[in-house]
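The block underneath contains the structure these notes are about, expressed in structure tokens.
Excluded from the complex is one protein chain; the other protein chains are retained at their positions.
Residue numbering begins at 1 within each chain, and the chains themselves are lettered A, B and C in the order written.
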Amino acid sequence: MDNKKIIIKMKPEVREKVIEICDSFGNNPGELINVLHQTQDFLGYLPAEVQELIAERLHMPTAKVYGVVSFYAFFTMTPKGKYPVSVCLGTACYVRGAEKILESFEKELGIKPGETDENGVFSLASLRCVGACGLAPVALVDGKVFGRLAPAMVKDIVKEYREME
Amino acid sequence: MEKIKSLADLKKKREELQSKIELREEGDNVENLVQIKVAMATCGIASGAKQTMEAIIDECKKQNVKAVVSQTGCMGYCYAEPTVEVKKPGEDPIVFGHVDTKKGQELVTKYIIGGEILEGVIPVNYEKIDNK
Amino acid sequence: MANYKYHILLCGGTGCTASESPKIKENFIQLLAEKNLTDDVQVVATGCFGFCEKGPIVKILPDNTFYTQVKPEDCREIIDEHIIKGRKVQRLLYENPEDQKHISDSKHMGFYKKQMRIALRNCGFIDPENIDEYIARDGYKALATVLEQNDPKATIDIIKKSGLRGRGGAGFPTGLKWELCAKNAADQKYIICNADEGDPGAFMDRSILEGDPHSIIEAMAIGGFCIGATIGLVYIRAEYPLAIHRLQVAINQAREYGLLGKNIFGTDFDFDIILRYGAGAFVCGEETALIHSMEGLRGEPTFKPPFPAVEGYLKKPSNVNNVETYANIPVIINKGWEWFSSIGTEKSKGTKVFALAGQINNVGLIEVPMGITLREVIYEIGGGIKGGKKFKAVQTGGPSGGCLTEKFLDTPIDYDNLVAAGSMMGSGGMIVMDETSCMVSVAKFYLDFTVEESCGKCSPCRIGNKRLCEILDKITKGQGTMEDLDRLRNLAHVIKDTALCGLGQTSPNPVLSTIDNFWDEYVAHVVDKKCPAGQCKALKQYIIDPEKCKGCTACARNCPVGAIKGTVKMPHEINQELCIKCGTCMEKCKFNAISIK
Partner (left out) sequence: MDMIKLTIDNREVEVPKGTTILKAAQGMGIDIPTLCHFELNNLGVHNKPGGCRICVVEVAGRRNLAPACVTECMPDMVVRTNSMRVINARRTVLELILSDHPADCLQCAKNGNCELQDLAVRFGIRKNPFIGPEHEQSSYQLEVSPSIIRDMNKCVMCRRCETMCNDMQTVGALSAIERGFPAVVSTAFNQHLDHSPCTFCGQCVAVCPVGALTEVDHTGAVLRAIVDPKKTTVVQVAPAVRVAIGEEFGMEPGTIATGKLTAALKALGFDYVFDTDWSADLTIMEEGTELIGRLTKFLEGDKNVPLPILTSCCPAWVNFFEHQFPELRHLPSTAKSPQGMFGAIAKSYFAEKINCKREDMISVSVMPCLAKKYEVGRDELKVNGNPDVDYSISTRELARLIKMANIDFKSLPDAEFDSPLGESTGAAVIFGTTGGVIEAAVRTAYEIFTKKPLPKIDFEELRGLEGVRSATIDVDGLKLNIGIAHGLGNARKLLEDIKAGKSNFHAIEIMACPGGCIDGAGQPLHHGNADIIKARWEAIYRADREMPIRKSHENPSIQAIYKEYLGEPCGHKSHELLHTHYFDRQTTVEVDLNK
């Protein structure tokens, strides 16, 4: 049986930054969610090894860190695409046909919500209310809001970003 | 920045600041206020309408007259610039001609406060812009 | 200080920001500089005006002109015509849908006429990033008064007498909540602001934080003083970057003025505010879940008692109120409880902010006195149903609420009436639905949401809602039976009866209220296998009209499952067994020959 310890390797700059974030919160386990927010801001996602490191720094079980990461919708363990697409499925958008917008994006990008395409260009997600209900239905592409969408417009939006590649 | 240390401090500060947004407070209440429009087209500006407007605003403040002072385009009385239209709540507007800074101040003290009709009234023969 | 003659207020809320209001502001500033008017005209980005349907909104003062749907390229005309020549730009004014006349003044617009803005008093009026403008509007006066009087009990009494109830949903009396927390002695207490607005389709808290952040800071300081807390925590959604920014700016400004920190107003009251970020969990709107989340844990609710007033954040007595509740506090102190309690109904005082959305003409954020009827809100403020369609239902209370029908249109809106009608106030989402909305699908939409947002701690919510959703799904697919309807109703009642927290206990409301109010529609799905609203995909039939079909074969070539057969230049036919109802054929048909039955 293998009695050796598990050593996880990590890029020095990532390790340094994560440690810096943990230190800035006094390595206090009560600050876990803030630490995760800042780490995700920095990396774009929260891979397993980073959660191990955070657990180590905050002196808490990795399982508990993962328990928190997997609980909250905002945290993700998969890297987002270069252009993350989020379709609002809030009620206002829903009653104005948001489901069809999401379907169109799925069709156009060939991925399901929560997935990133092979080249890492697009990722698709649904979210609940960006607060632009006046513009319903709404989608966000790389932080930009597209409002009053119709399924037919999706193709052009995707094309626009594809061409930027 | 200076700290606010008491209710009195805050009151003082508020009074200083209130004028900054007075204009907006009044906007909500526009029909109950005196409305003063200064014609500010090229001809008006050339004959000193800008100074007139400043003078009227200052005087209103000094006399504590709640008035909405705004500028408008050419009223068509280029011979009498600067021209100023004054509308008191519930009354018909009156247009005055040749309003320099001094007359502007009088407009406030004598007409608006005192109700005295000054010289230089121009008969109204145009349609009000808003009523188009 | 520049003596501005004109103020241009433009909406800097999220909705208008999304439709380029920052660009509009930039254009205005640039144009004013060009015309040398920088000292005469002030451009202010304010909080939300509420009329999101017509955003971006630009308001010109002193003449109180209200421009709607302004585009960046419109700025030049506004400066040239309105500011310089004093002529209003007619085409940008709001057009009254009744007589197509332009209305220049928001006061005369149906959308604003019936509104009463207390919580939103400064939204769309002041620059939220400028504390001076807040102070100029009596800001921090309430805090100063309360601290000067130095009688927390008396202040709590004012709040109690005002009749203010929690605006987050359940409507617990705020003064009483404060009193309960004040009673518990502890070395440290916390006052917490719930700004984790998770209700899909509700954005009132965000609008207040974006438009008037200082009102929340002031109210939390007042609350802190009353209950004996020196630390305030705002639990705010990470998805609200603008609100976070504005709140942070406001906190910094308040600190600079000494309105947060040590010895506020020269008294021995110390108070400061810390931000905590939510991370996308609806259940964290429940106060015990919220507290756990602030402690860095999974946002799971715990059984009450102990209530947060006894054992809250870090096990210390804590008071949790939501943003809108706090926004009312300074006004109540300034204007008196008598004034506040004169507004509203017997048991629900003051106003309520609603996010009006759905199939309605005027989507937006509104604030109305309690006791107003749904009819007034939908038809007078909301401008009626979009496209002249027929009203079907209005959903209030978000995923915890229910759907109300025509028969409730004249019911005065307050906490108790909404509950009696099978819905609830909730945080204030109000979604209007027309005849094209399938009520079974609407119930399923909300259940999908609850299933996704359930924390998973208690079995009725974790498994029960999943099963509710599955039964609804079965019905929308035309596979439901009458037994399923019984099962649905029983399960919904049991979940209400047994779930651990408020989320679970109210999650079946969308199901129960639609069953009660739209029983026939359920039966139509189950017995006739029809969706009367024509929404349920599986119950749709795509039909080719042989009269119109030219036999161009476009539909057959594009059908992904080969369900369309026919010869060239002859009418085609769809095999309903094979059809997956994707709608491609309808999209491709150039002759409008395909319709849904």
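Some observations on this one:
Here is the rule we use: a residue touches a chain if its C-beta (ideal position, glycine included) is under 8 Å from a C-beta of that chain, and two chains touch if they have at least 3 such contacts.
In this text, all values refer to a predicted model and were calculated from it rather than measured experimentally.
The chain that is not displayed touches the following shown chains in the complete assembly: A, C. In the complete complex, the hidden chain is touched by one of C:Ile273, C:Val451 or C:Ala563, namely C:Val451.
Of the candidate positions C:His214, C:Lys392, C:Lys496 or C:His525, contact with the unshown chain belongs to C:Lys496. Among the residues C:Asn194, C:Gln253, C:Gln505 or C:Thr584, only C:Gln505 touches the chain that is left out of the figure.
Contact residues of chain C toward the unshown chain are 281, 298, 300, 302-303, 305, 451-460, 462-464, 466-467, 470, 473-474, 479, 487, 490-491, 494, 496-500, 505.
Contact between chain A and the unshown chain involves residues 1, 3-12, 15, 48-49, 51-53, 55-56, 60-67, 70-71.
Everything that follows uses one rule, which is that only the chains that are shown with their structure count from here on.
Each chain gets a centre from the mean of its Cα atoms; for chain A and chain B, those two points are 55 Å apart.
Put simply, the C-alpha centre of chain B and that of chain C have 41 angstrom between them.
The residues of chain B lying in touch with chain C in their complex are 1-7, 9-11, 13-14, 17-18, 20-21, 23-24, 26-28, 30, 35, 37, 40-41, 53-54, 57, 68-74, 129-130, 132. Only residues 13-15, 18-19, 51-55, 198-203, 206-207, 238-240, 276-282, 293-299, 314, 355, 357-359, 363-364, 395, 398, 429, 431, 433, 437, 442, 445, 449, 452, 455 of chain C touch chain A when the two sit together in their complex. The residues of chain C lying in touch with chain B in their complex are 1, 3-7, 9, 59, 61-64, 83-88, 90, 104-105, 107, 125-126, 132-133, 135-141, 144-145, 147-148, 256-259, 265-266.
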